[in-house]
Structures are given as C-alpha cells and as structure tokens.
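Every protein chain of the complex appears in place save one, which is left out.
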C-alpha cells in the first residue's frame, strides 16, 4: 500500500486496542446512505516507475526560445537555490507555529523581510502573499483601511497596469464595494501623463503606480507620487523586483515615497513553471504595518535572553482576529520566498544590478534590431526597462506569433485583446538569459515571417 | 571571483598580518624559472548561466530504448534516493575520520555492511571498492593472501566472466606475479562444465565463479564451489546484487559457501551515467576479514556507554600499514554506497525480489519474441537471469546493431570481439523498466532489420 | 569546572557567530562572479531621475557562505522528513519525493504561463486530469484549480455564492453562518466577500446545534460554511438535515474541505448536499507545506454554481487542451491570480493522486482514521481527557488539558513545548477555540504504530513530569535551537527588519 506503513499485526493490535473488529467500524457514524463505492473515474494507481515514465513523456517536447514576459520572466536560477529549498527540513515543514522548532524558517523569513524592505526602500515587509496580482488586490484593501483621511472606496487604477492584475483586483475587491477608476495612458508614450490627472480628484483612497508598467515603459513615478500625496491619496507601487536593483525604490519616490509596495516575486529565482507557484511581496512603512495582511516574523529573545525569531503581530491575522482580520490569508508562499531569499543572497546587490542591466541592454538591443525590420515599429518612444511593444503593419499579431512559433520562437505577448487601441501590437521581453545569437535568431525569424506574411506568400 | 570570498580589505589585512606586500610574495620559494604564465589552452571562465546552457545542450539528444546490459543495468531509481544522497551533509563530507562528527555516514555504512552481508549470505562486508571489475582484482589479491593452504599465485578464471573484468584483473594483479588461467565454457550451454574441470588442478589459490555469468547464464555454482573446496581453492563469487533477491546467496553455495564475494553495485539505485561512479562490493566471512581491503565500520560505544560507530580494523589500511596494507585503496565510493543503502531500504527484500523477477520475466519474454524472428536463434539452452545471447544468421551483429540504433533501439552488446567463437552474437538485456510495448518495439525493429539486411535491400 | 565552562560544554556551537543573520556575514565588496551576468558596456536609456542612488542592502557573501548559512538554518526546523508532526487540521503526511522530482522536470519548469498551449499539452493534460479526479473524489460537478490556497478557495466559493444570489436578483442575503469551531479563515473570508458572520454553537457531542441554526437562518442568509468532519474532529451526523434546512431557507452550503483525509473515497461532500467545496491539496493531496506554503485550494461546485467558477480552467476538445477564460465563461467570478494559480503544486498533487489511484483513496481515509482512533483510545487509557469522548475520531481528535492546567498549572502550551524536547512536533494547540487547553491531534496515515506509541509514551512521561516537576515542564523546551521565545516582546519591541550595525548574538 503506497505510503502506508501498517503491517497486518499493527492493524490487529490497533483494532483490538480500539475495541472494534475492522477498520470499517470506525466509519460507523457516517450515515449509511451517504457512503460510496469505488471511485470509478479515478484511474488505478501507478507505481513510481510507471508515473515517472508518464511524466517524462509529458515534460518532453520542443523547448522554444521564449521572448514572452508580461508578468513572468525567465532568469538564470542558481542551482544551489532549489537544492537547498527542497531539503526536507524546509520543504516538509509547516507554518512556524512552534517557534522553537522552526527557527530555520523563521530566521529565513526575517532575512527575507529585511531584503525586501531594503530593496523597496520601505520599513517593513510581510512574509508573502499568493502572487503579484492578488497581492495588488490586498494592497488595495489595505490602502482603503490605512487611508485615515479618506472615507471613499475609490481607487485610481492606471490602464498601464497589467490587465490581468486589474481583473484579479476587480474580482477580489468588488464585493466590498471598492471601485477601480481607470487612468489612461498616452498612446504615443505608453505611460501616464501626469499633467492630465485631474486638479481635484475628490476623495480617493489610493493611486496605483506600476513601475515599469505593463508595456515595460517607465512611469514618471516621482511626479505621480507627489500628485497623489498632495490630494490625500495613498500610493500603491507595483514594481518588478529585479528592476529595483537599478531603479529608484518606491520608498524614495517623490517627496514622501510610496505607501504600500507590492509586486510579483517570481523574477527572484523562481522558475516559470507554467505560472506558479510564485509569490506576491508587500512592503510598507511602520506606521501602516498593523494594516498589513499576511504573516510577519519578528526577532525577539528566548528564555535565556538569546535572540530568536517568532511570528508576530498575529492580531492582524484570521486565526486570531477571525472576521476582523486584515485578510483571510493563512497559507502563503513560504517555500518560494525561501528560494527568493537565497536568490537575493547569492546575487547580492551587484549581481542583481547586473541582471537588471543585462536584461535592459538585451532588450534595447533586440528592440533596435526588430525596429529595423520592414513593417515593424516601436509603439512607444519612452524609456523602458526590459520589455517593449512593437507594432506590426499590415499583418495580424496572431499570425505573426503563430508563424514565429512554428520557427521555434515565442515572440511575445499579443496585446490585441487587452489594448485594441494599439492595433496589432506585441509585448516583447529579453532578459539576461538571451544571448546575441538568440536575439539574432528572433530578428531573423521575424524578418522572414514579416516578408512572407506581407508578401502574401504561403 | 568565483568561489573566493575575500574582499580587498580582507586581503590587505591578511597580507599585513603575514608581513608581505602582495600575494605573489607567498610564492617566493618556487624557483623563478619554473613559474608559468597564463594557461592559454584552458578556456576562459564561464558563469553558471553560460555553463548551464552549454551542459543542457550537451545532455540533449535522442534517448534511445536501451537493451544493453553487459555489466551496467537500467533499473528504476526511486526519486528519494538521490534527493537524500545529494544533501550537503552526505555529499560534501569527507571520509569519517572524526567519528563523532560523522555518525551519519558511519551508521549508514554499518547499515550498508549489514544489508550486503545478508544479501550475499556472508558475515562481513567492507564499505566498498571502486567498481565491480577492480573489486574482482582486489578479491583475487585477497584470496591469494587468504588461502593459507596454497603457496601458488594461480587463479582459475572462467571465460564466462565479463571479459572486461578479466582484463582489469590482469592489469592490476600481473605485477605481483599472479597468473590467471582460463576455464572454458560450453559452447552450447554458455556455462562451465563442472565435469570437465581437472581431477587434480595442482596448487591453485582460487576459482572465480560468476553468477549469473557474462552471458546471463546461471552457472552450477554448488558443484563448482564444492569442486574448488575439495581441491583447496578458495571460491571468489562475482555476483549481480539484484539477482541475489532470487538466487542462492554465495554464502550458501555448495557445502561451505563461497569465501570471497564481490560484484558491481550499480544495479542498486545507481544511474548508468556513462559508466560511473558505481561501486564494487566485497563480502567475506569473519575468518578472512583481516585480509579484506577497504574501509570497515564497526559499532562500539562512546564515553557515555551509548552505541556509536567508528572506522575499525584500520590496521589493514594504507594510512596505518603503508607498504604492508591489504590494498592501496583510500577514497572509495562512499556516496554511491549511500544511494545503494537507501535503495535497498526502500525496496526491501520483497521489492528487490520483484525487480529481479520482473527483469527475469521481461527477459524471458523478449527472448521468446526474438527467437521467433527469422535468422535469430538463442545461443544457449541454459536458464538465464536477465540477459541472454542471440545468434544472427547471415548478417553481422555490427550491421544489425547499427540499423537498430537508427530505429531508436540499442539492441545489446556485440560479443564479436570478445567471443569470436560464438559467431555473430549479441548479448541482450530487459530489466523491469521495459514495458510490453518496449519489448514489442524491439521485436518489430529487429524483424524489420533482419528482413531488410537478409533480403539484401537497402 | 566553572559555571561558564559547564555552559560552554553543553551549548552547541559555542562559537555562535556561525548562526547570526546572513547580513552579519556580509562584507562589502564581496561578489559571486558565477552568479552574475558579465558586465556589459552598452549604454542605458533610463533617465537619471528614475535611477536608484545607492544599491540596496543585500547580503554580500560567497556562494559557499550562502549554502552553509541556509543549510544550517534548515537544520533548525522540525519537518515531516525529520519528525512526527501531528499538527491537527494540517495533515502533515509524507510528501513523496517523486512528486517533487517529477514536477520539477525541466520541460515543466521552463514553460512560460503565456506560451501557446500547443507547446504545453503535457503540462495541461495533467491539470485537466486533476480536475477530473477531484470531481470524482468530491462528488462535485465541476472543478476549478485556480485558487492558490485554502483561504483563496474559500473566497472563490463565497464569491460564487454571492454571484449566484446576485444573478437571481436575490440581493438581500447579507449573512453567512459559521459554527463557532470554524477555522479563522471562514469568517475572515465571509467578510472579504462583503458578508456579515453569524456564529452558531457546537454541542457537547461535537455536532452543530441545529436548533441554534434554525434560529439564525432566514431570508437574509446567503449560506453556511461547514466542514465535515468538523474542525473538532467528528463527523457531523445530521448533515443531510442541515443541508435541507439551509436549502429550504434559500441559502447555499459551503464545505471547507481543508481536511478530506478521513473521508476520501468513503463519502463525498457533493453527496451530502454541499454546493461548493474547496480542497487543500497541501493537506489531503500531500503537497508540501514548505514552512508556510505554497498550497493550492481548488474549488468544486454543484450544478447551479458551475457558471460562476473562477477562471482559468482547463478545457479539452478531444484533441487539444486549452485554457477556459472569461470569454468562454462570461458569468465567472473572474480571475484570482495572474496566471493559473499554483501550477507546480497542482502538478505535485496530480502525481500523488495517480500514485494512489482509485484503490489508494479510501485507504488514506481508513488508515488515517485508524491511527487517530488508536491514539485517541490509548491516550485516554493513559488518563488524558478527550473533548468528545463519546465520538469516533475521524482523521483527528481533541485532547483537553484543562484539568492539568487547573490542578498542576501546566498548560497545553507547556505540554507542547516539552513534547519538542522529546523529539515530537506539538499538536495544534488552542484551536478550535471552543475547547479549553486543547490539543488537536492528527497523526495521518503515513505514521507507523511505533511512532504513535512513542508519542503516547512521551505524553504520559510529560504528565508525570508535570505532576512532580511542573516548573521544569513550564520552562521547556531545553534541547532546541532556542529556549521558549518571548512573543510579547516580539510584538512590543517590533524588530522585523535587520538594520546595519546590529549584532544578533
């Protein structure tokens, strides 16, 4: 019996101790009419050898060259990370409820909090949320709670924020009566025009500022932050953590810095893996920490006066506060956070900076080369981090991406459905993992595809 | 600098403490004329990302269906094994010289010794030798030392022993004046004819008995053992450990059992990996244990009287006995032994028996199907374990194997070079990893190839 | 021997700097050449006003320092792979290693979530089949895998209930009923979905107080959140009656399926009359807890809630697997994550389910129930008080140490800490809240009898320690990397981010 250690003798002794004749007797409180037979639609069990064979087949297949970003980024992941993270002591431990038996996990989270705080320029970090999108939803809920000056449940949400994030936020906050008001972007610049923001926005709880935004474009975060603060809005920053090795941390945006910082942690050592598990990070300053959702680890001392770590500020959480908690979150993304912590440790500020720089430069490089192809233009003139948008002339983005895929290149994310105003447009990314040859391969493939499709030939 | 933690400040402080100006000064005892410049032919360093890319390319390529055995066997390897074995505490520890700081490794080896002893039916096991072939060489050296009744350095070595093993033994023992005398096999049965052994072999130190032999055929080990003992020879058994779940353990061969048991440990949870690292196992009875080469772990007690483990009988070893040691072996195959120990633990006697059985049956099955192909016959009539020899009629083994490879099937080991008397013959293996479909795929491929090659068509 | 010497001898790693926080091992200027891309000289196009002025404070350590630090940290944890961990409501069972290895095959890890589905059919087929397996196991009509943990599954479930009422124009329903024993996420979720929470009490026999239910239910009731077996570890026998009461009032039934271990293959929430269920794959389906996550909380629904399931889901047209999105399912409550949820966790659960197979499912229920009942009876024989002595244990059961707290002044917390010294992780303490000084004990099916017996013995020993040396027990643990930690100070003198210039030890 897979994973069941009982011998026949064990079972006999245990049943005798309980005083029943068979295991079935232990289910005698379940009403008979509810009992079921075999689960026919569940396939019969496989042994590990058979399962391994099956999964190897399913994991095989072509591995195309991938230039998609759009919220999940291919970065080099040092081998040490997952070898350590999957050690049983991290992998198979529970949430550190018994602090004394969980100092490893607790200290690691404390170190993680420290790294995230320094990276974002904030004073506090939680121990993670599910992912970047749901983390933004939690940030919105938190901002509504935290903005003591505002009574409104209005949030300004730029259209340059990842459209999927916007829809996740919508799903999560709408039942509490919070409304998201769209802030448009400039069609030529791909970012918000600060000058176009209303002189008197009324009572609004918060402004969300993406950096870089979904188009890879850098927003004028300083001006946006100051505008928000002048009008009593809190600022929620949604940032790419890799970019923070290079870009102004949200804590230093404008005069006062952002109030809540969140984002997707995946770029920090987490494999693409079909979309998860990733993790959402969230930081804020101490004045708001009691409004923050999720677990927080604090350093304290033990009975001998030696430093040690424990979960703290638990009065914010569902297991203590129940219906009055800051969030319903319980299980978070602990193991993924462990990976990110080791990633940041292995890279350090300089390594992360090189990742950011190299991604930026590869992207610049790719953009320049694609731009030279007939029928391909850059959608926006603004500076970008490690993504950019190309516009296609006379061909559909869908056809182009399909043709590229047949050539072994995943050319990017089709913006058509989310941003029809852009026409046929593709969001493209090149991180540090892309070599000059990869970039040339994309260029060559795209230029073949463009001339074929535009030429009308098959 | 990869893997070097020194900061500039560290280096300055350290040099100041030493009292030199630069690191170069530390090399001042090396004669200047011997110093070299850059190692031009060593390629420039790569970072992990670049190296990872390179190795992924080198590891890619077709993975043909493999029916080769001939000393290395594809078995299912439970995932848990290598996840545990590669834990830093096992992976990056040294030989357990400081017993108190190495109880993990030591206890594991003690458990390994126990399993091997029980598997082979012997009283003692060492902690491993390099591999099966060199292990046999050590067994020969040991037998010469251990056979007090014999003054000769003659060893009877059956031709049915793996030919590579025979040549390794030759390389290792010849400089000590030991001679290997070939014992022939029966061309129709594929094993030794006990009746054909000399009535008076003279003074011979030992007889080597393979079980199963290189052809997969089972030798009459009981009769062979008794013959050897009657004539004052020690018996060296070379066995496949998987087969021992099914077959009589050498400790029970004939009247008195074998004297030294050795073999290749690879089938016990060790990946094929292009040929290594594997490990050689060696067992004997207590009366010979002081002649055994290699490390041995013993259970003892600590200062508190609690059980603990330590290297023992070190007076046999080179670091104590130097030129009088039983062998020059120092580093052995510790980590691979850890894998084998976990393998045997996860499978248990029943699991290992099923592996043996299933391999045996798949092989029977495959043999029957190949036998039905025109131009293919079984070389030997004798019972086999999980390998068998086919003879090809009118085509060359080399051509057949080449054509099968083009079809994605590695059809076996070509016996031509080592056993020309067999004609065009191939040694074939099907372990428990082969499904009915795999077996059918081989049969179909071979029957296509045979009719193509025999038909003379391209 | 001086006192200081004595202390030195007995404290592991006297030279304690080895275990300070990673920042204390950092020295400025140290880098890991192997882990950073080469420096490139190409120019940047980012305006200076958007650039960071000083680098973030991240550790500067070598790769080996990092490996050593985190390897040593890991050793300070209890975990399933090292200890018996009978944490009630958490289902700490063995996480098969193959589930990890196979889910981490490069072909899966490198798959971009927005890559064309043509390039990920193997991956998607696993998710699709997992949907099918979970449907069958729960008896629900359709499953969405997207929620990323139990609590998000609860959110999805309650949001669907709300969407259902809204779609019918039944908008006055503003209350959700929860038993007082409910897990904290239940009321918290109800509030996140804009509901008010009404608590109903649990009876002395562990079942819900149906009279109380009848009193609070009404046209304002959107639904009820239950779990069965309940969080007090017993099977709610009158579940069919409860379902009828709720449905008759126009409410829907939410099933908190965090703990399915005791009913797998025995009885199904769908058959009990539930409208929506979430499952914690990181419990019943043995995906690892990872020191706090990630998990996965798929939701299953009855016929009437199908249109509202969160997207994406995986569809199959007989030829190709594809994502189902809001376009395909316009009434969906929408998305809960940027992509498809915790895919890697789902893969592990899929592998586990296939390893178990249809025969394995009921066995889980049988042996987890056997283990729990055995421990319950044996602990009772040793003199411990059960919270619900008249009932069968399900996968878990509750011991109350109220008597010990009162007569010996040794609390459940003290027992818990002392258990750590004996090499056992403590059971869940002080949950559910309604049982004073409680231990919620869940052994799971993967523990052998010797281990259970060892734990029972340890409990008995601690009991006798408590009787003779209460102070010793109250100051436990003694043998762990830390003595008892000061939680009050942790909250009062908040230290949640390390700052330069500090020294841990």
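Every chain is named by a letter (A, B and C) in the order it is written, and numbering of its residues begins at 1.
Just so we're on the same page, a contact is a pair of C-beta atoms (placed from the backbone, for glycine too) under 8 Å apart; a residue touches a chain by one contact, two chains touch by 3 or more.
Remember, predicted model here, so these are calculated numbers, not experimental data.
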| item | value |
| --- | --- |
| In the full complex, displayed partners of the excluded chain | A, B, C |
| Contact partner of the left-out chain, one of C:39, C:450, C:467 or C:493 | C:450 |
| Which residue of C:75, C:125 or C:240 touches the chain not shown here | C:75 |
| Where the missing chain touches chain A, by residue | 1-10, 45, 47-49, 56, 78-80, 83, 88-89 |
| Positions on chain C where the hidden chain makes contact | 1, 5, 8-15, 17-18, 25, 27, 30, 34, 62-65, 67-68, 71-72, 75, 80-83, 94, 96-98, 355, 421-424, 446-448, 450, 454, 457-458, 465, 469, 472, 478-479 |
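Operating definition for what follows: only the chains that are shown with their structure count from here on.
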| item | value |
| --- | --- |
| Length of the line joining the C-alpha centres of chain B and chain C, rounded to whole Å | 45 |
| Mean-CA-position distance for chain C and chain A (Å) | 20 |
| Residues of chain A engaged with two or more neighbouring chains | 48, 52, 76, 78, 86-87, 432 |
| Interface hub residues of chain C, defined as touching at least two other chains | 30-32, 34-38, 61, 63, 67, 71, 96, 98, 100, 102, 106 |
